[in-house]
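I have placed the structure first, in the form of structure tokens, so that the comments after it can refer back to it.
One protein chain is absent from this view; the other protein chains keep their places.
By written order: A and B. Residues from 1 in each chain.
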Amino acid sequence: MRHPIAPALRIASRAFVAIVGGYVAAALYAATMARWLPMPRTEAVMIGMLASFAIYAGVAIMAFAVGSATRAWIWLAAGCLPPALALYLSTHGVFA
Amino acid sequence: MIALCILAALAGFVGLSFGMTRHQRDVLGRTLAPSTSLRWRIVGWTGVALSLVLAAIRDGAALGTVYWLGELTVAALAVALGTTWRGSRRGASPVREPSGER
Partner (left out) sequence: MKVGLRQSMAFLHTWAGLLFGWLLLAVFVTGTTAYFQDEITRWMQPEIKGERHLVASAEGAVDYMRQHAQGVETWSIQLPGKRSVAAMGYWKEKGETYLQWRDHAFMVDGRGVRVDARDTTGGWLLYRLHFDLHYVPVLWGRWTVGLAAMFMLVAIVSGVITHRRIFADFFTLRLGKGQRSWLDAHNLGAVLALPFHVMITYTGLVTLQAAYMPWGIAAAYERPADYHRELTGIDAPPTRSGTFAASAPIADMIAQARARWNGADPGFIAILIPGDANSVVKITQDTGTSMATRGETLTFDAATGHMRTPPASRGGAAMTESVMVGLHAGRFAPPALRWLYFLSGLMGSAMVATGLVLWTAKRRLRLPDPTRPHVGFRLVERLNVATIAGLPFGIAVYFIANRLLPSAMTHRAAWEANWLFIGWGALLLYVFLRPPRRVWIESLSMVAVAYLAVPAVNALTTDRGLLRSFVAGDLVFAGFDLSMLVTAAGFAFAAWKLFRRPLARVRETRSRRERIA
């Protein structure tokens, strides 16, 4: 793994997790909160939006804080799984 | 009343800076005993807390806090510029550690 291109690629990989992955995670949580929070719809939507930027920033920090680019991807996937599942369940009429 | 708030914050930050060895050296030219430093820090935090109380009495908790944060910025900036000016008059203290790498 001592290739001159490799460090740049690893940084690009982390940046992708931070910028694109962070947005996807924030969007998933915002949408899940909008459907699941037990309160009037406008309020649930609003809380989801208000919180989303903190989630986005959190993912971006995580992408560069963890030990390797691979780990950043794993953490991103782990973080996205619960809201994705909850969203799937609620949009397909299983719950809520 | 706003001036009073800034004054309290200013007093607080002066106290806090006197509680720090670097500024003791810059402003006084010597370091103070740990117990004296502690006393300055207590004075400092009291001043900062007092300015919050004053702001909250004047404008209520919400608006008062917004004012307070702005007033803290003014006061801290004044103290920072003041210690810098004093320090440069005395001949700046040598940098203790090699510059922190960023």
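FYI, a residue touches a chain if its C-beta (ideal position, glycine included) is under 8 Å from a C-beta of that chain, and two chains touch if they have at least 3 such contacts.
Everything quoted here is computed from the prediction, not taken from an experiment.
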Exercise. Going by the touch rule given at the top, which residues of chain B touch the chain that is not shown?
Worked result: 2, 13, 16-17, 20, 22-23, 62-63, 66-67, 69-74, 76-77, 79-81, 83-84, 87-88, 92, 95, 99-102
Exercise. Residues on chain A that touch the omitted chain in the whole complex?
Worked result: 18, 26-28, 30-35, 39-50, 52-54, 56-57, 60-61, 64-65, 67, 87, 91
